[in-house]
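Up next, subunit A:
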Amino acid sequence: MLKAKCMGILAAAGMLAGGALQAQACRIGYLPSTVGQALTQAWKAGMEGALKGKPNVSVQTLDAQMKAEIQVSMMDDFINQGYNAIILQPIDAAALTASVRKAEGKGIKVITLNTDTLLPHAACVTMDDSGAGHLIAETLGRTLNGKGNVAIIQSPPGAQAGINREKGFRAALGKLYPGIRIVGAQNGEWNKDKAIEVMNSFLQVNKDLDGVFAVNDNMAEGAMIAAESAGRLGQIRIWGFNGQKSTLALIEQGKIAGTAYTNAYNQGATAAKYALDLCTGAKKEAAATEIVTIPPFAAMKDTVAKIRPEERW
Partner candidate 1 sequence: MNGMNDDLLLCAGIDKSYNGPQVLSGVDFSLRRGEIHSLVGENGAGKSTLVKILTGVTQRDRGSMVFDGREIPLEHGRTAAQALGIAVIYQELSLIHGMTVAQNIFLTREPLLPGLRLIDRGKMNRMAQELIDRYGFRLRATDVIDGLSIGQRQTVEILKALSGKASLMIMDEPTSSLTAAESAQLFEIIRLLKARGITVLYISHRMEEVYQLSDRVTVLRDGRKVAVLEREQISPAEIIRLMIGRSLTGRESGNRMVRSSGEPVLEVEGLCAEGRLVDITFQVRRGEVLGFGGLVGSGRTELMRTIYGIDPFQAGRIRYLGKPYVPSVARSIAGGYGFVPEERRLQGIMGGLSITGNIGIANLDASSGRFGLVSGGKELDHARQAITLLNVKPADPDIPVGNLSGGNQQKVVVGKWLIRDLKLLIVDEPTVGIDIGAKEEMYQTLRRLADSGVAVIIVSSDLAELTRLSDRILVLRKGRIVREFAEGTVTEEDVLMASSGILQEVPP
Partner candidate 2 sequence: MIAHTRLRRLLAGSRLFLILILMMAGLSLLSDRFLTLDNLTNVLWSVCLIGIMCSGAIYAPITGGIDLSVASIAALSGIVLNALMNGAGLNLVLSLAITLGFGLLIGLVNGIVTTRFKVPAFIVTMAAKTYLFGLAMYISKGDQITIMKPRAFLAIGIGKWLGVPFPIYIMAALAVASHILLKHTGFGRRAIAVGANEVAAKLSGVDPDRTRILVYILSAGTAAVAGIVMASLTQQAYAMNAGGYELDVITAIVVGGTSLMGGSGSVAGALTGAVMVGFINNGLNLLNMPASYHPLATGLVILAALILNQGMSLPRTLIRWMARLRPSA
């Protein structure tokens, strides 16, 4: 029955392509790992921007509360409700593969954000986690002239995005700057006050800490607070990841060295466009997942100005 419905949509889309402005409903489900994050907020904003004025297009957001089980059951819910497309930020690649396959099987187009799943689906619009990690390592290494001590504030063990960022960073550092030692890596639980705690212990153990890489901006800001209150912010170059606007502001103030900025609005918008085109049939689904990579940009004191206010999230 759902299949039939999709056929209908495709047919209608054909007409739409033919210029007849008789609109067909396109219901898009948006399922981020959590709704409580600057990044996922920005994605949503981006989507809404892209879909503004489009007739009969609706976006429903659900909150997976950082739990794969919940995300899977919410996927099922979108499927049962016969949504036409789902924009998903998988909490875990493996854990969501099954539901993505199920959705695709029902003819529902799935666009994943940031984390690709193990089986092919419509598209994956991603910021390049490991690439950006590489970029950060490169820039940080350069500013440290290839030597010094660096600490990492990690994501909780098992969080894919964080792991990829850290891996990229470590790999690049090892390859490009063997002179830089990684003196510590501790879990900041994506969370600011934990990051303060972790950073404090780094500061205790390493009297000569030169750089810190926090795998998201939130934790970078926490590290900044700790370093500042220890009066050692001057000597330590702190890098974040994502480029949310609060961090960009801190970069301008010179408190945070830099972050890997990705234009999340743009990313969200791209995902939304894919979803729309796929369900209006303006675009056909390819056999393999279509990977769209939003390139990261190393935002530092001198380059951050390039990011226009309307691009800041």
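How were these candidates chosen? In short, all candidates are chains of the complex that A comes from, given by their letters.
Everything that follows uses one rule, which is that a residue touches a chain if its C-beta (ideal position, glycine included) is under 8 Å from a C-beta of that chain, and two chains touch if they have at least 3 such contacts; residues count from 1.
The structure displayed is predicted, hence computed values, not measured ones.
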Candidates 1 or 2: which touches subunit A in this complex? 2
Where on subunit A is candidate 2 touching in the complex? 34-38, 40-41, 154, 156-157, 183-187, 191-193, 196-198, 200-202, 204-205, 218, 221-222, 225, 228-230, 244, 246, 249
